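Written below as structure tokens is the structure these notes are about.
All protein chains but one are shown in place.
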Amino acid sequence: MRADGAGHVSIRVQAGPSLNFSDERRRRTNWACLAWRSTAAVRHPDTYVSGSKILAPVFVLILLALALPPRASARASASQSIIHTVSGALAHADPEDQRDGLPAGQPLSGAALDQKTTQVASQVRCPVCQGSSIGDSPSSTAQDMKREVRQMLAAGYTERQVISYFVYSYGDFIREKPPEHGFPAVVWIAPPLLLLLGALVVVFWLRNKSRAPAAEETAPAPAVAADDPELASWLAKVRALDGEKPPKGS
Amino acid sequence: MKAGILIGGLVVVGALVAVLYSGFGHDPRAIKSPLIHRTAPDFSLERVDGKGTLSLAQLEGKPAVINFWATWCDPCKEELPVLLQAARGAKGVQFVGIVYEDDPANIENALARHGGAAYPTLIDKGGHAAIAYGVAGVPETFFLDRTGHIVAKFPGPLEPDELQGYLAEIRGSGS
Partner (left out) sequence: MSSLGSLLVLAALLASVVGAALAFAGGARKVPAAVEWARRLAYAFAALLLAANVVMEVALLKLDFSVHYVAEVGSREVPMWVRGVSLWSSLEGSILFWGLVLGVYVVLGARTLKRFPREEPWGLGVLLACGTFFAFLIAGPASPFGTVSPVPPDGPGPNPLLQNSPLMIIHPPMLYLGYVGMVVPFALAAAALFSGKLGPALLQSLRRWTIVPWLFLTVGIILGAWWAYDVLGWGGYWGWDPVENAPLMPWLTAAAAVHAMLVIERRKVLRGWAVGLVLTSFLLTILGTFMTRSGVFNSVHAFSQSNIGPTFLTFLALCLVFSVLLLALRMDKLGRPGNLEQAVSREGFVVLGNLVLVVIMLTVLLGTVFPLIAQAVEGIQVSVGEPYFDRMTVPLAVAVLFLMGIGPALPWGRSGAQEWKPLIASAVAGAVLAALGLVLGARDPWLLVTLFAAGLTLHVTLVEMFRPVAQRLKHGRGLVAALKDELGAGRRRLGGYLAHLGIVVALVAVGVSHVGKLENDVTLTQGQSAAVGHYVFKLGGIRTVNEPQRQRLVAHFDVLRDGKPVGALEPALNYYFTQREPIGTPAVRTSLTDDFYLSAMSVDPGSGTVGLRAFVNPMVGWLWVGALIVAAGLLLAGWPRGRTAEAAALEAEAQGASVPSAAPAEPA
């Protein structure tokens, strides 16, 4: 990403040829920073290595701390703190379901926690990336959010609660899966409906047409064009164009 | 002529083009905050100056401006003097800075460059608060009325006049 004084910032995103925003200040700034945030970001090209050296250990330490098996007491206090952070919002998010915002499921640990974290993370969209889930994004925001998912699951929050927590602060935008109620339900209903509709059209077409010549459906002879001279001449032409010898038996 | 294809096709085409056209007005990356008009999520974070922690509850019924920023973000640093100046002049509004993924030394440096802190700056380790506020990029600023409800969210750096407009809004509301 370069920025020059003239209000032109171009961002190079992780997976695309280039992104240029040269207009509104708002967009420019906000998203300029997004791209910055995903990794150790430093100002000048010549200092980038030292910058990454400063930030990389921080990142590594965070990861290391995560990777190390925490002591039981530490884990307990971690889950207390996550409940403290999350419960208020959750109680508001879906008062019917979450009541007091306390965990509604069993605390998870070990392989079950790993597995569930991966599964839930794949359903939460990374807000700073473009389209990938927090499970797939290497950006530090996504890593933070994934850690939050993990902590919530470890404290006994259910998958549904975790998702509602993120939806509460980010909106439905954060769900990789569109909601199944309200207007977005269209996206779930339309494809099966289209399939059904298409199938009906095909059936209608077949019935409509087969009424005329149908009769000897018992006759299994695959004589395709025997009863239709026009089709026979068409077929002969198609085959000639294709360099085929006179029609084969099959 | 097939009237069905003509009418159906034109309807589908019209709808598709209209939807695509509507996309020009929006930035696909700008996320609208669902937190507006809701109670601001609580936080309790360490102060960068080492004077203990600060939580939302401690703001004692004052309107508040919560600014998420970081020193590695250029626009945040453009915005910082605007906020600092407004905070020095504003009476009855509590400003709070929340720094995300940053180093205390960098923050102190940045603040010192603009005449020192005018309001508490907190460190958000692991991004709990940022996630709770649905922050998708920095800077982002939240405006809270005196009852602790979020009145507005502003993504990107604030200009002085914009900031004053929001300040007037939160001073006037929620009483």
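When the chains are written out, they are named A and B in that same order, and each has its own residue count from 1.
We adopt the following convention: contacts are C-beta pairs under 8 Å (C-beta built on N, C-alpha and C of every residue); 3 or more make two chains touch, one makes a residue touch a chain.
Note that the structure is predicted; figures quoted are calculated from it, not measured.
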Task = Name every residue on subunit B in touch with the hidden partner chain.
result = 1-3, 5-6, 9-10, 13, 16-24, 26, 28-29, 31-32
Key: Interface residues of subunit A (partner: the chain not displayed)   = 1-2, 10, 12-23, 35-36, 38-42, 45, 48-49, 51-53, 56-57, 59-60, 63-64, 67, 118, 122-123, 125, 129-133, 136-138, 171-179, 183-184, 186-188, 190-191, 194-195, 198-199, 202, 205-206, 209-210, 212-213, 217, 219-224, 230-231, 233-235, 237-238, 240-245, 250
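We adopt the following convention: only the chains that are shown with their structure count from here on.
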Inquiry  = Give the list of subunit B residues in touch with subunit A in this complex.
reply    = 27, 29-35, 38-39, 41-44, 70, 72-76, 78, 101, 103, 126-128, 130-134, 136-140, 155-157
Task = Would you mind writing out the residues of subunit A in touch with subunit B in their complex?
result = 3, 25-34, 36-37, 41-43, 54, 58, 62, 84-86, 88-89, 92, 127-128, 130, 140-141, 144-145, 147-148, 166-171, 173-174
